[in-house]
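Structure in structure tokens, see below.
Note that one protein chain of the assembly has been removed; the remaining protein chains are unaltered in position.
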Amino acid sequence: MNQSHQIDLSRYQVRTDLALERHQMAIEEHGGEIPGVHIEEQNIDGIHFSKMSVTTEEGSQALRKPKGNYLTFEAPNLKQHDTELQERLSYFFAEEFHKYLKQLGISDDAKALVIGLGNWNVTPDALGPKVVENLLITRHLFELIPDQIDEGFRPVSAIAPGVMGLTGIETSEIVSGIIEKSDPDFVIAIDALASRSLERVNSTIQVADTGIHPGSGIGNKRKALDQETLGVPVIAIGVPTVVDAVSITNDTIDFMLQHLQNQMDIRNPFTKASKDPENPKYFLGLIGSLTENEKRQLIHEVLSPLGYNLIVTPKEVDTFMEDMANILANGLNMALHRSVDKENVSSYTH
Amino acid sequence: MNQSHQIDLSRYQVRTDLALERHQMAIEEHGGEIPGVHIEEQNIDGIHFSKMSVTTEEGSQALRKPKGNYLTFEAPNLKQHDTELQERLSYFFAEEFHKYLKQLGISDDAKALVIGLGNWNVTPDALGPKVVENLLITRHLFELIPDQIDEGFRPVSAIAPGVMGLTGIETSEIVSGIIEKSDPDFVIAIDALASRSLERVNSTIQVADTGIHPGSGIGNKRKALDQETLGVPVIAIGVPTVVDAVSITNDTIDFMLQHLQNQMDIRNPFTKASKDPENPKYFLGLIGSLTENEKRQLIHEVLSPLGYNLIVTPKEVDTFMEDMANILANGLNMALHRSVDKENVSSYTH
Amino acid sequence: MNQSHQIDLSRYQVRTDLALERHQMAIEEHGGEIPGVHIEEQNIDGIHFSKMSVTTEEGSQALRKPKGNYLTFEAPNLKQHDTELQERLSYFFAEEFHKYLKQLGISDDAKALVIGLGNWNVTPDALGPKVVENLLITRHLFELIPDQIDEGFRPVSAIAPGVMGLTGIETSEIVSGIIEKSDPDFVIAIDALASRSLERVNSTIQVADTGIHPGSGIGNKRKALDQETLGVPVIAIGVPTVVDAVSITNDTIDFMLQHLQNQMDIRNPFTKASKDPENPKYFLGLIGSLTENEKRQLIHEVLSPLGYNLIVTPKEVDTFMEDMANILANGLNMALHRSVDKENVSSYTH
Partner (left out) sequence: MNQSHQIDLSRYQVRTDLALERHQMAIEEHGGEIPGVHIEEQNIDGIHFSKMSVTTEEGSQALRKPKGNYLTFEAPNLKQHDTELQERLSYFFAEEFHKYLKQLGISDDAKALVIGLGNWNVTPDALGPKVVENLLITRHLFELIPDQIDEGFRPVSAIAPGVMGLTGIETSEIVSGIIEKSDPDFVIAIDALASRSLERVNSTIQVADTGIHPGSGIGNKRKALDQETLGVPVIAIGVPTVVDAVSITNDTIDFMLQHLQNQMDIRNPFTKASKDPENPKYFLGLIGSLTENEKRQLIHEVLSPLGYNLIVTPKEVDTFMEDMANILANGLNMALHRSVDKENVSSYTH
């Protein structure tokens, strides 16, 4: 088998921008904890929240993600358009994001520039521009009428620079030009992401202090936006909005195997038949004997020549995007301006 | 196996509105030609065109589609945003659709009402409303200034009635009310469809003289729109814009099997190993021994409790919909008005 | 003068759909109260509210408006995008509109059909469609799951039928077809109106139980929608969104005259010079000697051949329309469903 397939692991990369998924994959591969990666998790009222730190080069390589601090908010029921959960997530995000800024040494009056990445003409890629439309923008007021601004606000500016196909200019160039002229203390970059799992699409928010790097994500749409290139801290906020067909198929095959094993156990409660190492092979034949990566590689190999390896998004993409953009805009307005709170936040978005 | 799974075939229905796919599935099941179904096919310049007639009750039951005449236009390269192919398809569609109307006994001055079904707030469901926006509407001119209208036009009216969740009224009720008042000779109903195959999404147009029936398609969004309920012939035009996760996975497993068999043959050119009936089992284990329907049923069973059986659409849904709506609007403007032709058609859409 | 101009009063019609403005014009012309017209007015917190009844044929002719009951809500500061005033107006409108329905004998469980008139592609004409998008639609739930509906809701359906140029069908025909099939107890028709005064544009709501009649308003876009044609009571809700250049000029000339007279009085406090009947002539020459209608007629005569008699809307039309549509949608949701109130209304619009 291995001879015949000679899977080149370097060729197929699982498309995911989520550190949490990289971590799961690393655990699957390495069969245990990853050195240099620390995770804390909690569940609050329908929200699964995890903080992950990648502290060593070894951890970074295992996850193929830069060293840094990652927050992940998961709320699967967002897909049921649960408005109370939306509000809860928005408040919770605001609190945690505010703490996160503090821990990075970013004070309450540090000047923020928010970059809404992505293409506003492509619904699943329009998260950044949609969030930016609903932010409370104040930088110009601090410049023009500083003495008329109440306590509890900070200078916030924002732009949705578009993608290179629309502008002809690398997004990183546009952003670094604007930073030089407008002199923010830190940057928040918002982007739509790819996930390996349909389940996480439009129900997960990832925050990272690592900036944004090319080659990851939906497409290779920009060069790096990080502290090194921009000169100020860059905090990336992303929401997975798409998934590729390889991931959908691979996950489903895994689910099928689990399902068949469970059924076997139910019928034979006293044997531990499902633990039998021959088991996957029994259910899935040769496919069952492949490693995770070999399986994905095979699926990729099969789908690509058929022009079939599409990236997809749920049919309800319009409302999902609308909901997520509102959660993030409200969350950011509260986190960035301490005078914006649960009582008045809705009057700042439209 | 069969004991343990007891797959209830009635429960899982493959989601497809395409007669062509139903036909393929019927052939897969029955293992040969379907009585009462006739197909003619041709390939012209990147367009695969097929005419299918379902003439007997038996054929209808085998396909789970009503008796009638189906046209299918497939142009896989539409996904490459090939503007010349778009034009070609538009002209070819116009010609064939015009012939089709003639064969149904619908003359060049018969009054048309075009119904754009679907929800304009849901991008992959907005095909109907988008087409309707770009039609050349003339009925009111025939009513108000009949002597100022040139030769080669017919009375065309159109409406996008919305979906029941937006209006509170069954779409079929709205449409039948409008028909009674505006008295068209025939109805064209345009709708977004579901396909079982990602490949056909946004690259296929189906025409059928059977009307539109509830329970099929993306959701159960209306009661029947057909000659029986509306009193005039109803021609349905549909484009698949979504596919469910079950279909994606199932197709991919099939492709994997084919792929592995091909590789086996390449390596062992003189044996016909790939024809060995034990073969699917070798590659896919127990899964390989399931029939098509058992396999789909299993996948469905696995995905549903995970909230994972989503319906998806390609990430590029916005441009695909735009392109398809233009092809159809231009095609219909030419087919319905003989004075609209290749030279002037673009001045009627915006 | 009169000889030379021979102004044909029948030719130029002041473009206004507001009964209040018709009433003012009638008073200007007749120089006093109009028999058969009763008005009650009150000012509450930035809202000027008036109830007008036209009870006799004489009153109707003087106002060129059908007999009926008119409510007018004016809130000039809406143009300052005052969100608190928007909420107040929304609540106040809900209360008064609910009372109004009661007085017309329309009970809390009477079935409503809301018609959003106008063209969604023309920003100042899109009021109706925008309101309809944000209504709480329930009729289908009463049909499908009647026992799962809480107290305090009524069956509400809604449609934005488009304009004749888009559909090819008279709007009145579409609406009457839908009424026959869906059987509502009353109809609410929402439309953008014309005012004679820039001041009232986007700051005024008119309610009338007279239905909607062709030839009035922005354009002659439909035949009558009233109890006579539709068989059920028709309540019209309108907001002026446009004004014609004749009105702007005429008003300004009047304001100039007042202004000059005021200044004269300020300088000569003891004479009553401003009351001198020669006064308008002194300030405005021959123009000053024209009656209101002659003046408008002259302006119309001057502007028309120049292609200059345009209908205009404020530059800020997008936000004005957005704000007004929200006020009306929230107001209607509260007035029609007694379980929708200040606390929860915002969760029903998006």
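Order as written gives the chain letters A, B and C; numbering starts at 1 within each chain.
Methods note: a contact is a pair of C-beta atoms (placed from the backbone, for glycine too) under 8 Å apart; a residue touches a chain by one contact, two chains touch by 3 or more.
None of the values given here were measured: they were computed from a predicted structure.
A.B. asks: With the missing chain put back, one of C:Q263, C:T291 or C:N344 would touch it. Which one?
C.D. replies: Of the listed residues, the one touching the omitted chain is C:Q263.
A.B. asks: Identify the residue among B:D108, B:E180, B:E294 or B:E322 that touches the chain left out of the display.
C.D. replies: B:E322
A.B. asks: Which of C:Q24, C:T55 or C:T123 touches the chain that is not shown?
C.D. replies: C:T123
A.B. asks: Out of A:T167, A:N268 or A:N344, point to the residue that touches the absent chain in the complete complex.
C.D. replies: A:T167
A.B. asks: At which residues does chain B meet the chain that is not included here?
C.D. replies: Missing-chain contacts on chain B: residues 83, 322, 346-347, 350.
A.B. asks: State which residues belonging to chain A touch the missing partner chain.
C.D. replies: 133, 137-141, 155-162, 164-170, 173-174, 176-182
A.B. asks: Which parts of chain C face the unshown chain closely enough to count as touching?
C.D. replies: Answer for chain C: residues 4-5, 76, 79, 121-125, 198-199, 218, 242, 245, 248-249, 251-253, 255-256, 259-260, 263, 267, 280-288, 298-299, 301-303, 306-308, 310-319 touch the chain left out.
Quick note on the criterion: only the chains that are shown with their structure count from here on.
A.B. asks: Quick check: which two chains are joined by the most contacting C-beta pairs?
C.D. replies: More C-beta pairs are in contact between A-B than between any other chains.
A.B. asks: Centre to centre, by mean C-alpha position, how many angstrom separate chain A and chain B?
C.D. replies: Comparing mean C-alpha positions, chain B is 35 Å from chain A.
A.B. asks: Quick one: report the Å distance separating chain B from chain C, using the average Cα coordinate of each chain.
C.D. replies: So the centroids are 45 Å from each other.
A.B. asks: Mark out which residues of chain B touch at least two other chains, giving numbers and ranges.
C.D. replies: Where chain B is concerned, no single residue meets two or more other chains.
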